[in-house]
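Remarks on the structure that follows.
With one protein chain withheld, the remaining protein chains of the complex are depicted in position.
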Amino acid sequence: MSKQSPKISNFIFNKNVQGVFYQAITLSLVILGIYYIVQNTAQNMVARGLASGFNFLGVESQFDIQMTLIEYSPTSTYFDAFIVGLLNTLLVAGIGILFATIIGFAFGIMRLSSNWLVAKIAESYIEIIRNIPLLLQIFFWYFAVLRALPKPKQSIEFMDSIFLNNRGLFVPDPNLGEGSSILFYLFWLSVIISIGIFVWSKKRQNKTGKTFPAFFTSMALIVGTFTLTLTALGFPISFEYPELKGFNFKGGMKLIPELVALTFALAMYTAAFIAEVVRAGIQSVSKGQTEAARSVGLKEGLVLRLIIIPQALRVIVPPLTNQYLNLTKNSSLAAAIAYPDLVLVFAGTALMQTGQAIEIIGMVMGVYLFLSLFTSVVMNLFNRYMKVGER
Amino acid sequence: MNTFKMWILSLTASIVMMPAAFAGTLDTVKSQGFFNCGVSQGVPGFSNPDENGNWSGIDVDVCRAVSAAVFGDPDKVKYVPLTAKERFTALQAGEIDVLSRNTTWTLSRDAQIGLEFAGVNFYDGQGFMVRKDSGISSAMELDGASVCTNLGTTTELNMADFFRANGMAYEPVVFEKADEVVNAYDEGRCDTYTTDKSGLAAQRTKLADPDAHVVLPETISKEPLGPVVREGDGDWADVVRWSLNAMIEAEEFGLTKSNAKTECALTSNPVVARLCGKEGATGAGLNLGESWSYDIVTMVGNYGDVYETHVGENTPVGLARAGSPNASYKNGGVLYAPPAR
Partner (left out) sequence: MTNALNEIKPPVIELGIIGWLRKNLFSTWYNTILTILGIYLLYSILPPLFNWIFFDANFVGSSKDECTKDGACWIFIKQNLKLIFYGLYPTEELWRINTAYVMLLIAGIYLLIPNLKNKGWVGAFLLIPFPIICVYLFSGGAGLTNVETRLWGGLFLTLVIAGVGIVLSLPIGVLLALGRRSKLPIVSLLSTIFIEIWRGVPLITVLFMASNMFPLFMPEGVNFDKLIRALIGVMFFSAAYLAEVVRGGLQAMPKGQYEASQAAGLTYWKMMALVILPQSLKMVIPAIIGSFIAIFKDTTLVLIIGLFDFLGIIQFVGTNPDWLGFSHEGYVFAAAVFWIFCFGMSRYSQNLEKKLDTGQ
């Protein structure tokens, strides 16, 4: 007996055993918790006579959506409505990211400008925008945009083809005519050839040290091919112009004010954060790097392109992706101003009509979760790639 | 498993809040001394708060009538403002006991979502409001219009039906909150604003210049609005249903808030005597006191009193009752209460 007891206490106080024991407890608690919630939910749904399952996705939705990127009508299914909402979310996120990046980089660089006034303007912009809730900014811009714009009949016009009023921005819709597919193929062909030129010039430079103006050659190739074929085909592109008919303009492409206001607010807001990310990135490159590059005789442009930007990017990219992700998630605030995104269309109207909250909220959360995890995976790959570069 | 459940349950219960709905709602309500009534976030004439948070309107008066019937006091009610999107979940979850929030009675709501409609306190229909200076006089001229409306209502479906049936194009602009719809319409985002006609009349008072807008004559749908309770709670549903019916029947027999005291003392009409709680023992069947209907009429009023106070022609909402479905059946309307006996 006396021999055994130290063994038992060894066993009990052994770190690994303790670890396993604690983990087993945690895991079982979590499983019990989930089981408990699932059980309750199932009971409640039965007790309240709630429908469950995903059959509703195949049923006609019976409602309309303001802006659809695919063909959609009230006879389309709830699944179509889901896709419409998803595409609208991706659209506003895509445009928002594009503009946020441009504005953000501009302000980030401006903030480091040697020009005092420019640096101060950039700083005030960043400090003001960053410290005001996004939702408030969205409301403000939406109603500011609406109030500032005229009615359709008093639209602001540009050259009789672009119209701006409180129903949106109307631009001519390009229609490709006969033979335009050739144009399309030739365009992509020239792009592929240009990539080839880049690869070849890089190889040659590595081997022989001779440089080749790859950028200008390929630009000339792409633009030249495009214009030449366009002329040869006799300009097969026609435009459908918006026209004032009844209440509003018809024809042409239309950007609704909700989209404009939301994109604007998202881009302005995220840009303030991106500007800080960019500033931190550029400042993280130590001065010695720049000085060393200059002392080996690199030109100012090459210093920026070959020394500062690649090193700054390593610092910039991870937080930048985070900002992109935030912008995408923040686009769900669209619900507040009637932009038909995933949350408004699917977690709003569709949820109300079907009453299937669990399935619908689950799908919506799943979409955002997927986007987020997908981005993390890409980020991790990027980090790994960048680490290899650091010798 | 069961002990674990009990443990969690007692833990959660001991942390906070909200009495359980295990017992029938009527018993729970009686023992806690008040009930929760789900209302809108502000529709003038139907349910609208003043600056001190006091609610009034014909939807509110349904709840006050229930309170008068149960407690002999119309003010034992707590009002919970809800968006259109939240209202059914709130009722199912037990956050409210009665939903009186201009809610349309439809088959899918009654049958699928676990709700029980207790009657109709306002017969409505969907209409359109436009600016007077647009020169539009009929809904059939709305081809190509931008239409502002609310998320989570029957309105959204009805307008899709209407424009589809008439082969017209339109742009739906759908907001989550009624106030945002009004605001956007007022700023000129839409050519027309569509919702129940009573809602249009009510929301019009919130526009910058109410007289510059007009409601078009067409009614594109049936919208019977009424109080709702949880399914499977018959006693409570009965109380709400008959509180509403008592208000309607009191009007049919000329019993008003102002004359009820004298009428009840003098009456020889057995129907009136039952409403006054002098005969028939109607309260016993509902598990209420015998003066329940008398309390409703004297404390809240009959249907006509309530209508004229909140939405009648002499109010800012200004909905004429004569000639509308909301007139008593005796005057050509469809308001008709089953006999309270």
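Every chain is named by a letter (A and B) in the order it is written, and numbering of its residues begins at 1.
Definition applied: a residue touches a chain if its C-beta (ideal position, glycine included) is under 8 Å from a C-beta of that chain, and two chains touch if they have at least 3 such contacts.
This one's a predicted model, so the numbers in the text were calculated from it and none came from an experiment.
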item	value
Sole contact to the chain not displayed, among A:Ser113, A:Ser161, A:Asn175 or A:Gln205	A:Ser113
Contact partner of the left-out chain, one of A:Phe139, A:Phe264 or A:Tyr324	A:Phe139
For subunit A, residues in touch with the removed chain	19, 22-23, 26-27, 30, 37, 40-41, 43-45, 47, 113-118, 121, 127-128, 130-137, 139-140, 143-144, 329-330, 332-333, 335-336, 343, 347, 357-358, 361, 364-365, 368-369, 371-373, 376
Absent-chain interface as seen on subunit B, which is shown	5, 9, 12-13, 15-22, 41-42, 49, 51-53, 78, 80-83, 85-86, 89-90, 92-95, 176, 179, 182-183, 186, 205-208
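The criterion applied here is as follows: only the chains that are shown with their structure count from here on.
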item	value
Centroid distance [mean C-alpha coordinates] between subunit B and subunit A, Å	43
Subunit A to subunit B touching residues, read off their complex	32, 36, 48-51, 62-66, 73-74, 143, 146-147, 151, 166-167, 245-248, 250, 256-258, 335-338, 340, 344, 348-349, 351-353, 355, 357
List of subunit B residues in touch with subunit A within their complex	4-5, 8, 84-85, 88-89, 92, 112-114, 142-146, 151-153, 156-157, 159-161, 163-164, 170-176, 180, 183-184, 187-189, 191, 231
